[in-house]
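Removed: one protein chain of the complex. Kept in place: all other protein chains.
Now for chain A:
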Amino acid sequence: MQTHQAKRVEIIIEAPLEHRLTDAIVAAGVTGFTILPVLGGSGRSGQWSRDGQVSLAGGMVAVVCIVRPERVDTLLDAAFKVVERHIGVVSVSDCEVLRAERF
């Protein structure tokens, strides 16, 4: 089956910033993304877990975007303005998609 090259950008960010990030991504022209819950983890700011939390502050979310390679810099510039000062991880990886016209 024919596949097409694309970039998968995954941004793990503090939950209170979710809407700011998705607004920035949409403003940059990327309207397709998926938001995933993150159960817990550990990093420079210590361990954390989603269990039992009633505050957004203790949680993280993962925002995943798949874009054409030529659009990845625009997306990263927009995302970086939001995540620059905050706890989180931004990663970019190569992937292949079946329907290129959708990205």
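Operating definition for what follows: a contact is a pair of C-beta atoms (placed from the backbone, for glycine too) under 8 Å apart; a residue touches a chain by one contact, two chains touch by 3 or more; residues count from 1.
FYI, contacts and distances are computed from a predicted model.
Novice: Suppose you had to identify the omitted chain by its UniProt name; would it be "Sodium-dependent bicarbonate transport family permease", "Molecular chaperone DnaK", "ABC transporter ATP-binding protein" or "Dihydroorotase"?
Specialist: "Sodium-dependent bicarbonate transport family permease"
Novice: One chain isn't shown here. Among A:17, A:30, A:63 or A:79, which residue touches it?
Specialist: A:17
Novice: Which parts of chain A face the unshown chain closely enough to count as touching?
Specialist: Residues 14, 16-17, 20, 45-59, 85-87 of chain A touch the chain absent from view.
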